[in-house]
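All protein chains of the complex are present and in place, except for one that has been dropped.
Entry: chain A
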Amino acid sequence: MTQTPEPSPDGPAARADGGDALLQMTGIVKRFPGVLALGGVDLDVRAGEVHCLLGQNGAGKSTLIKVLSASYQPDEGEIRWEGEPVRLTTPVAAMKRGISTIYQELDLVPGLTVTENVFLGHELATAGFSRRAEATQRVRAILARLGHSEVDPNRLVGDLSPAGQQIVSMARALSHDTRLLILDEPSAVLDQEEVDNLFRVVRGLTAEGVAIIYISHRLEEIRQIGDRITVLKDGRTVATGLSVAETPTSELITLMTGREIEYVFPERPATRPSQDAAPVLEASGLSGDRFHDVDLRVHAGEIVGLAGLVGSGRSEILETIYGARRSTTGTVTINGRRLRGGSVRAAVAAGVGLAPEERKSQGLLLDQAVYRNVTISSLGRFSKASFLDSGAERRAAEELTRSLDVRPAGVDRPVRNLSGGNQQKVVLARWLLRDCKVLLLDEPTRGVDVGARSEIYNLVRRLADEGVAVVVVSSEVEEVLGLSDRVLVISEGAVVHEGPATEIDESKVLDLVMEGEVA
């Protein structure tokens, strides 16, 4: 069946008077068993604006947009679309109105090609036969519009990087006649350049009168792209329609968290670990599929940051040290003892821990309770002769999740029911709990709100002060520089710079990265 997107008859007229709300949600209530996720939320969005939705982890942002895209049905409340009350009963119904959503957890089918994913559910077909050539053509055009002509429409989505998958999601949204585009933490998997690219696309769309709902925990992004802001706290609207230009960041933070948070990095200890001492972790001449000849030395008590673009090979370096990937050449030693390559068991036995980047596939046991996710790597500590002391497990998990501010509190609910940022905290808690000598953190604050971020920074610094050697990978240059003692800049899989974090600034890092790209 063909589905040519039909412009609705009153479309252009409604778009023209930009002042009126395209969408009005009032008094939205959504309950989950035992949790009031939304307790009366109001939101109004105008055509052609970028409306930012802010709130701490678990505030209800994703739930609200799932109500809007009709993956959830609200328990109470009213949705008006161009002034008319509507009931959005199915995702398809929402899509037909022109509401497209890019979810926080990407929802693509890895075994299908880019084109097949883009047109999934609204395939171009005649009498059941898909019109492949045309579909591929259209996908090429959309990708070009997104500035990513290099993505091959015939590649399997599972083979793409997270950033590449994000682009496919965007392409899918744009393959509909979109009036309202919802982006739930799109920048979490993107690096600076990609984010700029995304913003370019967003500006193009708003100029055409498309409304955008934008969710992010990076407040500086809100400044760049946003027009108005709605702040959620504990499932309620605490402020709506704030103008981005007139609201200081500190006020936003206070609105979100209900307290004042100084958004600073923990102080570095006065005495630096001597660079002459024997390192705890030493990788020399390490090469793998996506990186080559990496030398990395980390001393006890030191935090080393790896800066670079997404896809520059940083995660692969960590995973190789951890034994989850095999190196082609080079060695890894822990306290002078050489690690057997390609064995996670050996790495774990030697005291290495890795908090992986892809939390859902690599980190979480979604159906298991929070405390079980936290303790799974330290079961030895909570068992006597293989018998588990689940009381002790719960207590330890409770303490850690409280200090990371995992909401809602309580360690017995399945991780699946937590919000994205809170899931991330749970994975992190697992590795903070384990007594590691070397801790490898891949994007530790992805999707984590401002309040919990500073908490994570403090925890990591405290671990370092206790003598742990820490390696941090982050796409946020500011974070790498602020948290680490020493920084390695990685570009195209090679180390292009190494030095103290205090002697380099953000623009220098970006320059180095770009140079490497060109070279």
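Definition applied: contacts are C-beta pairs under 8 Å (C-beta built on N, C-alpha and C of every residue); 3 or more make two chains touch, one makes a residue touch a chain; residues count from 1.
Methods note: contacts and distances are computed from a predicted model.
Can you tell which of "Quinol oxidase subunit 1", "PqqA peptide cyclase", "Short-chain dehydrogenase" or "Ribose transport system permease protein" UniProt lists for the chain that's not drawn?
Spelling it out: the chain absent from the display is recorded in UniProt as "Ribose transport system permease protein".
Of A:26, A:71 or A:197, which sits in contact with the chain we cannot see?
The single option touching the absent chain is A:71.
For the chain that's not shown, point to the residue among A:244, A:348, A:494 or A:510 touching it.
Missing-chain contact among the listed residues: A:348.
Hey, which of A:31, A:155 or A:176 is the one touching the hidden chain?
Answer from the full complex: A:31 touches the omitted chain.
Considering the whole complex, which of A:26, A:192, A:240 or A:362 touches the chain not shown?
Considering all chains, including the one not shown, the answer is A:362.
Who touches the missing chain here, A:217, A:372 or A:425?
Considering the complete complex, A:372 is the one touching the chain left out.
With the missing chain put back, which residues of chain A would touch it? List them for me.
Touch set of chain A with respect to the missing chain: 1-4, 6, 31-33, 66, 71-73, 75, 87, 89-90, 93, 105, 107, 322, 324, 344-345, 347-348, 354, 356, 361-368, 372, 376-377, 379-380, 383, 386-388, 390, 416, 430.
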